[in-house]
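Here the complex is missing a single protein chain, while all its other protein chains stay put.
To keep things simple, chains are lettered A and B as they appear, and every chain counts its residues starting from 1.
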Amino acid sequence: MKSHFTRRGVGAIALVSAGVLLAGCTTGGEPAGDVTITVAIDAGLEQEARDNFDARVDLFEDANPGIKVEAQEYTWTATTFTADLAGGTLPHVFTIPFTDGRGLIAGGQIADISAEVAALPYADQFNPNVAQAGQAADGGQWAVPIAAYGQGLHYNRALFEAAGLDPDSPPTTWAQVREYADKIAEATGEAGYATMTAGNTGGWILTTLVDAFGGRTENADASAPTIDSPAVKEVLEFLKALRWEDDSMGSNFLYEWGTINQDFASGRIGMYVSGGGNYGNLVTQNALDPDDYGLAALPLQGSDPGLLGGGTLAAVSPNASDAEKAAAVKWIDFYYLAKLTDEATATQTAELAASLDQPVGAPELPIFNQEQFDSYRSWIEPSVNVPVDQMAPYTEAIFDQPLIPEPRVATQDVYALLDTVVQAVLTDQNADIAKLLADAQAQAQALYDRAGQ
Amino acid sequence: MTQIAPPTAPPTREAAAPLVRPARRRSGGVRAWATGDGPHILVFLIPLFVAFGVFSWWPIGRAVVMAFQRTNLVTAPTWVGWQNFENVLRDPLLGVAVGNTLTFAVLALLIGYPIPLVVAVLMSEVRRLRGLFSALAYLPVVIPPVVAALLWKFFYDASPTGVFNTLLGMLGIPKQPWLQDQLTAMPSLVLFATWSAAGGTVIIYLAALISVPPELYDAAEVDGAGIWRKVWHVTLPQLRGVLLVTFILQIIGTAQVFLEPFLFTGGGPANSTTTILLLIYKYAFQNSLGGDYGAATALSLMLAVVLALFSLLYFRLTRGWSTS
Partner (left out) sequence: MEHLVSTADTDRGILSSADWRRRRVRVSAGITHGILLVSLAVVGLGPILWLAKSAITPTQDTLRDPLALWPNGVDWANLAEAWSRVEIDRYFFNTVIIAAGVWLVQVVVATTAGYALSVLRPRYGKVLVGMVLGTLFVPNIVLLVPLYLTIINPPLLGQSLINTFWAVWLPAGANAFNVLLVMRFFDSLPREVFEAARMDGAGPYRTFWSIVLPMSKPIIGVVSVFAVIGAWKDFLWPLLVLKNPDLQPLSVRLPQLQQFIELDVFLAALAIATIIPIALFLVFQKLFLSGAGLSGAVKG
């Protein structure tokens, strides 16, 4: 018994000392102060773009001796994020969409970098609507907004012409959208209007339309969903009319972000709602003819309509040490924000993109304020290669449209619920909208209750 | 993971003598074992122990444990008793998923069970070119399922210029919504699944058909049997063993259908093609910001228990029917 105790005691002391030693090793002195961070880059970059990235990495490392940067191809996937986190395959710096920002912060699944971000020179100049997507409950900026956009109505100029419509006069009310969709469908046989419905995008676009119709899917203090509400019903009735009365929505309804872009680019869709910055994907990846592209602002109607905004945040892995977090924020500042805030970087980035035939100048929303945004646009002006005239109906109107953030609670899960609702309306002529909404409301309420715990 | 290993009846073990010479065996325990073949046997069993131990037995045990816990991969799991099972049973999607899976299984049986049999019977009578027939029948099985699914997804385009709709148009049949309608989505999936897998079943039946003893047919002819009666009284009974086994295998396989709904419709439209396996996948891997692994394992266990019970019942009932 006595030897047993002694053995155990010695063992415990040994363990504790080992732990202390190890702890000292990691936080104490980094040998020669070298911190290595892994940063996310897009998959499938062309060689020139990759070379340019490497060149910028060199610049950064020169300016910050003691920090080494390694690139890792990484595409954010909400569904496998936790597994990536547990499995250690997350880079230190990665990007996430606005939609997931607050959820990740609430779950402590990204690092708290608010202190380091607050030290940045422009920390207090973020557009509040945009910044809130990456803020914790106490206002700390845990994720940095690096891009923002507003929803828009993309339309195909060629189909407009074929239907006898003026491609420079896109619809300005939802009644006109219906009318134009009908004309296009009748004249060309293609879908006059199409909408996403799958992979949580159905809920996303439904929320967009609800906001544009003057309603909301969440109440003011984000304590309960307002799915069973008149505006939502109105939007669903609108879709039902287009689908079953006018038959102007074509024959395919299980669209996601990528597949609707594909069909739009191949000329099978007249109009659809999506993020305002889709031009790049449409032209480079889906071979859309730039002359056929048109972008209009969403018609707004109702008592309190607004434009759903979205964007991208840069976040840091919660597994990062303090030194790594500091280095990560420096990288975010250098790589993501400098090309907006620093004239030389902005010009150079735009020139490189233009030389690679990447679209430059696709519509965006200001991350900071209007003034800074205008300066930024003037810097990249010489390299802009997108058809800005064809996007004028959008760019001229959106700054006057009130920007609405995405719903704050259980966003993706509520979107998934709404997917089913939209799919039901579009694939079942006798869908009972009232019942669908009541069910969705109940299920969403359960999600809100669970999140509130 | 590799393809599902279908359950089989235990192979009959011949009463062969073990390799160890009884004369050399001592009555002692460990020492005898250690100086005999014992350690060597263990060496040979190392791959089995590693493969099954780490990647089969341990995870099965863990699944049972996880079904009673709440796990989020970051913090330690907490015990929640039967909560996961309750949550799953109370999920309205469960009823939908079970119904859809049953629909798929029944439709697949109706279409996919008799057709390969008919084709195989016809093929067994082909004198020359049987190789050609076999190759054509098996060709769809050779194409990787993902490629075939993506191809058929395109075929199922519901617009008038979709491939299948164009074909139907040439025959004067109006265009079909295929995957875009809640009523036709599941049958479309079944059609694809049958096309993709029937060839394998045909070959299995064919092999069994060829091995039917010809004397039986001779005997039946002596008794005056025509072609149909020969088929009914000789062929089918001889195939009984194979038919029974393929039946249960098909049930178990279709109960776990995942690839078709996942690739074609993602469970839609409006959850009309959400199957049990898709639901499990959704619980575990499609929950943004963290999967509900407890619910996923709970549902997997429930499915496993149901299938096991069904198999046991099935084998018990059919024990006397097989000819082998």
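Simple rule for what comes next: a contact is a pair of C-beta atoms (placed from the backbone, for glycine too) under 8 Å apart; a residue touches a chain by one contact, two chains touch by 3 or more.
What you see is a predicted model; the values in this text were computed from it and never measured.
The chain not shown here touches chain A at positions 43-44, 73, 80, 83-84, 86-89, 256-259, 262, 265-268, 285-287.
The rule is short, and it goes like this: only the chains that are shown with their structure count from here on.
Within the complex formed with chain B, the chain A residues making contact are 78-83, 85-86, 100, 103-104, 107, 109, 189, 197-200, 250-254, 268, 412-413, 419-420, 423-424, 426-428, 443.
Chain contact summary for the complex, chain B toward chain A: residues 72-74, 92, 157-160, 162, 175, 177, 179-182, 265-266, 268-271, 285-291.
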